[in-house]
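Missing here is one protein chain; the remaining ones are kept as they sit in the complex.
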Amino acid sequence: MKLLLAGLIQLLLAHHALSEHTSNWAVLVSTSRFWFNYRHLANVLSLYRTVKRLGIPDSQIIMMLPDDMACNPRNIFPGTVYNNADRGLDLYGDNIEVDYRGYEVTVENFIRLMTDRVSEDMPRSKRLLTDDRSNILVYMTGHGGNEFLKFQDAEEISAFDLADAFEQMWEKKRYHEMLFMIDTCQANTMYSKFYSPNILATGSSEIDQSSYSHHADNDVGVAVIDRYTYYNLEFLETHVRDASSKVTMGELFDSYDPQKIHSHPGIRYDLFPGGEQEARKRLIMDFFGNVQSVEAEGAGRVNATEWEEDLRAIERMVEEAKRRHNATLAAAPQHASVIEEVKVMEGKRHVATEGAVRVDAAEGWSKQVVGFASLLGCAAIWVVGSWLEAR
Amino acid sequence: MAETDGATASVEPLSTPSTDATSVSATAKPPPETQESIWLRRSVIVSFWLVVVLLGLPVWWKTTAIYRAELPLETMGAWAESKVCQPAFPLKVAVEAPIPAQDAQHLLRDTQHSLDELNDFSAHRLSLLLADAPFVANASQQIVTDGIAVDVSHDEDIALSVRLVPVETGHTPRSLLQPYSPRLDVYYGPSQLPTAASTGSPLATYIAEELHKLFGEEQALLAHLLSKTPGPRAPVAKRLSSGIIAELEHRSTRALKYAPTYHLTFSLFTPINIPSDWDIESALQRYMSPFLDSLTGIHNFTIDTQVQLYSGYTPTVRPEFDEQSKSWTLRKEDLSGFINAAEWPLTPSIGAGPTVNFVLYVPDRSQSPLVVKETGGNSWLVPQWGGVVILNPTEADEAAPAIMTREALAPAMHTFSTQLMSLLGLPQSPGCLPLRISTLVRVRAASLLFSASSTLGALARLYNALPSIPIPDKVAKSVDLTTEHLQLACDSLKEGRFHSALEHARVAEAEAEKAFFERSMVGQVYFPDEHKVAVYLPLLGPVAVPLIMAALKELQTTIRNFKARRSS
């Protein structure tokens, strides 16, 4: 026991100042399908690769890809997706986890994901299980317009929907800080309606401006990446080399060059606490990486025998508690637990009726008799009716 | 759109059919309509309009309205602002004294008095009461360490029992806290008993101080919790020094969010092919389950394990060889990147609850021993995620064991259990496990109470802010259940029945979450009114035009006829 305590105290001493968030999540969304939108999927896969490189585990990345470029019959490099004509890096690699694919990428599913209003049987890997200590990176790309972004040519999400979804997240304390990044035409209009605090937003182009692709790969046959994403990635690749990087968001924003991007990227600071100054001071790693603060523990030698004695004591204590609990239960049944037991019983009975049952064809002629009787009944009514009419 | 084509094609001749009857040859003057055809035409028009008005309008009204169940918004807001419930934590402390009842009462009164003076946190109050079963004096001479001595009271709500033991030798008064039973033994000299006349005996002061010390951390925890909730709490809250606040904040970022069930994943990673198996089941049985069992009142646990061979840590992490200690060292910055998130299959999404990861890493012999440079230790904790232990193969294992025995796993299991305690938010003092667990019960009950209340508030604000979201009756029902159980939890807290308070708070929290995350509450995708025109018009327009035109025409003729009759 003493040793347990000693360990705890060491833990206590070992701690140092923490950054304010404890987990990082990324929601990466491409909203367009079909081969000629190859670049949108490449955008998302590039971002995916980057955040994974910087330490966000797959379980905390929600990726929505409406199409599978790697397996598209038009892809002359099957099984691969590239974001550069030099084809140096296969984004598809061998370890890609797409959470929402194909026709699952819809406005409704996106909003459900953000607000966590999903069905009970939704696997945890497809849910955004964030809390008030989570930083979220939301990256979206596709075809859009003034205050809307198209999803799969079938529907669209409006800036209002997005703002309301984020507000619901904020109300339920589902994020600590959020970086919203969008690469589409007139992208800056998409974040103009946000009203929830702690969001830092950036987009590729102003209202009435298009967002352009960077370059095409002549062998792939289509554009492979968008300009805004390309220069973001270039910065991240060259300046943020590993998880210990101290590069700030301000430096990233300063690297945006409208000359190169061919549109005017926008940044919205006003929702962020402390405004522009504070926002620019945030580290890239606060959103793109997963800096887990760790608490190193000292090298305590364990006295095995003493510890085993402790464990035995705990065991006895538990047994004792159980015994006493049962005794009180027997004496005066506790309210809550009784209710619970009843529920369990009901559940079991339910299962018994709902479960798989062997079904056999009915024996005998009862069905036929019923059929014959009803047929006869109808015929009788008919005959009686005709007789009455004939009279 | 084809629908409209079809509709117009057949509607037009129908709704204006009687015009055919009035057709004339181009040259002839139109003959007067017969009374019958006028009647016929009107009745046809009326029949179509009746369908539209009597059936169409109600259908339109019913199907385009967004159903919003009534929610008790004010109550919800009141809960969120903590106006309804001022949680209190009256703790019962039973005192067993081998002295006459009168003296005991006197001692109790004195102790209670000094205890109240020491206490600066009015919501958390210790109240002493005399245990009814008197304590047998001669058993007191031996110190009971096994901790299974039966508690005097079978009441689960007694937080602690204080047992007074008269001794002749040694320094008095002194106390001993039983590590596995909520009992404090106080040893006193016979002279230290307060006499009937005296006030403020040293024994009473001593007991009061000891008790105050024991519950110091709990008070700080609860006070910190209370201070973070909105509402009129200033007078109740205890002043905490900034150092303590920082420490508590730090601890709260480390601890996992409350969940009724946690999923524990124990993983063995090794960069080579040994060890290929471990005796994890018996190790868990031996070293983990007693501890997990002791927490059954608060959490349930599910466990899975995995062995992953040829799984090295993140390649960018490069340990250095330290000549001095003949060991490979990891810098502290490396630790956060040590987990190979891209390759290691962690967080398997099994089970309902959040996953707590425990990683056991056995390094290659060529890189062993592997230690943390700064501390020389071999383990670290990742807040809200889990723990990591590097288990260096010892020299004795020169034969490269393929299977790790239970004994070999013991040190790692010990670290894991320490880490789990800290991840669960178990307070660090006092040195008595049952007391710490019961503190956790109180803290969890209070925090669940607050989080359910704040969820209610969020739902209420949402209800007002987003009128386009449908609110089904299920939500209203859940909200009612939440408030009901919140009230029950609050009452239980005030009455000192903390286990039942936790139970109710848990139900309240679950119901509040259910209400907030109701699946059907995804709003209509933003739909400006001009879009609605685009939805209605193409279809209803072609149908409506002949209907309206026919009705207008008919009205016109009626008015003209009426005027003509008046003038004639």
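Chains here go by letter, A and B, matching the order in which they are written, and residues are numbered from 1 within each.
In the analysis below, contacts are C-beta pairs under 8 Å (C-beta built on N, C-alpha and C of every residue); 3 or more make two chains touch, one makes a residue touch a chain.
In the analysis below, contacts and distances are computed from a predicted model.
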Looking at UniProt, which of "PIG-U-domain-containing protein", "Thioredoxin-like protein", "AP complex subunit beta" or "Exoribonuclease phosphorolytic domain-containing protein" names the chain we cannot see? "PIG-U-domain-containing protein"
With respect to the chain omitted from the figure, which of A:146, A:210 or A:374 is a touching residue? A:374
Touching the absent chain in the whole complex: find that residue among A:258, A:275 or A:385. A:385
If I consider the whole complex, including the chain that's not displayed, which of B:40, B:466, B:481 or B:510 touches that chain? B:40
Contact set of chain A toward the excluded chain (per top definition): 359-362, 367-368, 370-372, 374-375, 377-378, 381-382, 385-386, 388-389
Residue ranges of chain B at the interface with the undisplayed chain: 2-3, 5-7, 9-10, 13-15, 17-26, 30-31, 34, 40, 43-44, 47-48, 50-52, 55-56, 59-60, 62-64, 524-525, 527, 535, 539-540, 543
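One rule holds for everything that comes next: only the chains that are shown with their structure count from here on.
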Could you tell me the distance, in whole angstrom, between the mean C-alpha positions of chain A and chain B? 19
Taking the touch rule as given, give the residues of chain A at its contact with chain B in the complex, in rising order. 1-5, 7-9, 11-12, 14-15, 18, 22-23, 52-53, 55-59, 95, 107-108, 111-112, 115-119, 123-125, 129, 131, 133, 155, 157-158, 160-161, 164, 167-168, 171-173, 242-244, 290-300, 302, 304, 307, 310-318, 320-321, 324-325, 327-328, 331, 334-336
Chain B residues within the chain A interface of the complex: 146-148, 150-151, 154, 156, 179-181, 247, 250, 253-254, 257, 286-287, 290-291, 293-294, 296, 316, 332-333, 335-337, 339, 341-343, 346-347, 349, 354, 371-372, 374-385, 388, 410-411, 414-415, 417-418, 421-422, 428, 431, 433-434, 454-455, 458, 461-462, 465-466, 500, 503-504, 516-519, 521-523, 525-526
